[in-house]
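Heads up, one of the protein chains got dropped from this complex, but the rest are sitting where they should.
On to chain A.
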Amino acid sequence: MSRHQYVRNLDYQDAMDEFEGFSEEEDELSPEDRALMNQGVADVQAALGVEASKVTVAQIEESLWHYYYDIDKTVTYLTSKFINPRPKATKPAPQQPNGKSVTSTIDFAPAGLSLELDLHPNWATKCLGLTDDAIPAPRARPSLSHFFRDMPWGNIPKHRETTFIPPPAAPGGLLGGSGAPPKMSKLQALAAARKKKAEEKNAVNDKVEQARMGVKELSVKEPLADKANLSTAGPFSKRLKTSESAAQDRVAPTFATQPTQPEPAQPVEVAKAPEDELPLAKAQPSAFAQSLFGSSSNTRKSEAPRDELPDIQAQHFAPPKIDFPFCVGKAPKPTPTSIELGPAFELSKRKRDDSEGYETTVVLYPNLPQFVRDNFAQPSPDDIVLAAQAQAKGKAGQKTTAQPKKKGTQSTEAVTAGVNELKIDDAPLPKSRNLDVLSEFEKSKSKKTASFVVVGHVDAGKSTMMGRLLLDLKVVDQRTVDRLRKEAETIGKSSFALAWVLDQRSEERSRGVTIDVATNRFETEHTAFTILDAPGHQDFIPNMIAGASQADFAILVIDASTGAFESGLKGQTREHSLLIRSMGVSRVIVAVNKLDMVAWSQERFNEIKDQMSGFLSSANFQHKNIAFVPVSGLQGDNLVRRSSDPAASWYTGPTLVEELENSEPNARALASPLRMTISEVYRTMQSPVTVSGRIDAGSLQMGDAILIQPSGEKAYVKSILADDAPVDWAVAGQNVVLHLSHVDPAHVRVADIICDPAKPIPRADTFTLKALAFDFLMPMQVDVHRGRLHAAGRIEAIPALLDKVTGSVIKKKPKIVKPATVARIVVKLDGLVPLEAGQRVVLRSGGQTVAAGLLE
């Protein structure tokens, strides 16, 4: 599992909960602590003066404990927290009986940071036997202290302030795992996985815990022994032991032998460090402390944008704090056994030691910082064993058997868990809301949707015109266009800037030609339009067919400049017009473009209008369905706004957008079984199989089972996006994105058809077509196009020549079909393709459209 996968899967809630878990310790202080505490309370109260009445003794004590009897910090803390609380302070600390760590509850970021940094100097001071009076008391600087109220140690004389240099990250990240903070070390990963596991076993462990406590109550000797132990070891021994066991606990799963090895080395290193850093100890973290914690705080800063992550990391980085005192403590308090004994024995000895330490500290140090106690949220495996032994009634039997599993198979379990997450089939089926989509659709008073395809001869200015339209409609902003213009100028094609709004592929830009259909959206008052900007180049007609198959109506762009119109009429102006007509588009708006190049000549416009009207009506467009608009795509005249050019004042008809709004989208086959042609398949975060396309017929909703043809695979709709917004259902005519589940991406390809499993679309490799011939047809090889589908096939037979109007058979088995005649032809494909009567198919051969027709 990759690291960020891991972070993603990490249960934040779990990790946070860890800090809340353990609260039933008894409040008990050692005599030494008590003495220090009393002294401290008095000092603090003196320092606070009048304000002292605003805080309770308990609060003072708690803060003192927190700051290890550092009067200054306690005062600052109390002042900022209770006396002059900042508005953000949410939860007053006194409500938390054990002085839960600031990190876990209040105002996470600043408080947590300050805590990390100021804890450790105090550890150092304490360990080295420094007393309170060794710390300077700069109480006379209220302004500065106010400035540093987030950083209670901050009352440092100016001359003693140092620049914090981020320490070099410890290689390998082993010194308590703080080496490479942004990354999750294996150790941390394991620890987190273990925590998760442990959480699951909470219930079991709680029982064990109760049982253990029960046994303890019966035992009279143990507390006494503890007392004795305590007096010899000094005030910190308990805490040291806890940290020791904490470290042990944390390290144990991966580095079984680890605890024995670092011991000889670490105490030496650490014992030296605090001495060297003596003057610094009061004011700022030691170098060692910095190396341990500074890096984590650095992480915090450097990773600020990743807002949630740093907190999590801070939590994971908390454990190192314990390591430090542990190491320091090791030197003054040599474990008697660890010196003479071999590693193996030492390990076992230590383990026992740990468990003792655990039991005593639970009793004696309820006010331990939260993160220390967290390490004991779960009893160590040995505790379980001890508890079970103490009981010896077999009551805890099944719990102990469960426990070794946790220890031994930790890593494998983590891996299995990871693998399980990868399995798709484990995901539950998407829930269907069983809506009646059609009635929902009736109810919803949404705007009507319409899509149109922009066609025309190559270089007629289709993309530029659409770019200008989007700019004028504020779908794209001027800044984007300016940026594109700059980019276009660098390769010497500044006039292509508007086209680049739609032509986003690098080949398209470098060659200045649209290759694939670009889809974009805009809305007017009444209608939500989908633009399909088709390529004009002859070679990319398959893509144009794909676009036209999704369109309700078309804009035919014509280059009005001299010669260009004429050459276009022989080329793709003609072919595209015939294609869109045979694809079922009946309304066409002819945008006579580049009229500014001929000085808005009305004669030229009329000439083109006359010729095109003739041609289009011969291509079977009805006269009322043809509209002509003189435009300038580059300048934007008559697209959204009327032309301001006086030379164009002769035109008073509607603008292009007005014409678009006048166009009625085709009637949708809402009640028919679902059919959707896939125009794209890609991966997204939501689903590895995300498909987009237009629903040709029927409707679908979230949770629906669908069938993908020709593969015949079943899939489920996990979610639906329409116009980039999640929706519960979609109906015919909408362009949607579907996130599918329970299907292998190998079975889903572009041009496949998604259909209703109850009424699937049949597959066939042979079909009969009633075709209008554009060229001579005879048995020959052809390319078959249906939307995105592009398959190789051949005309196998021509059973009959039909009458254009009545459809009756004129001649059987003709040898050849002449252009502009209608014939029934049989086409055989190389493979199985989803086909159904009523579909519109285009046949091409040698780069020419030879026929188009309706499946019979």
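As a working rule, a residue touches a chain if its C-beta (ideal position, glycine included) is under 8 Å from a C-beta of that chain, and two chains touch if they have at least 3 such contacts; residues count from 1.
The rule is simple: contacts and distances are computed from a predicted model.
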{"item": "Protein name, per the UniProt record, of whichever chain is missing from view (\"Pyruvate dehydrogenase E1 component subunit beta\", \"Trafficking protein particle complex subunit 23\", \"Actin-related protein 2/3 complex subunit\" or \"Protein DOM34 homolog\")", "value": "\"Protein DOM34 homolog\""}
{"item": "Candidates A:Leu429, A:Ile491 or A:Ile816 - the one touching the absent chain", "value": "A:Ile816"}
{"item": "Contact partner of the left-out chain, one of A:Leu429, A:Ile491, A:Met778 or A:Ala820", "value": "A:Met778"}
{"item": "In chain A, positions touching the absent partner", "value": "504-507, 511, 515-519, 537, 539-540, 542, 679-682, 749-750, 762, 764, 766-768, 776, 778-781, 783, 790, 792, 794-797, 799-800, 812-813, 815-816, 818, 824, 826, 828, 835-837, 844, 846-848, 856"}
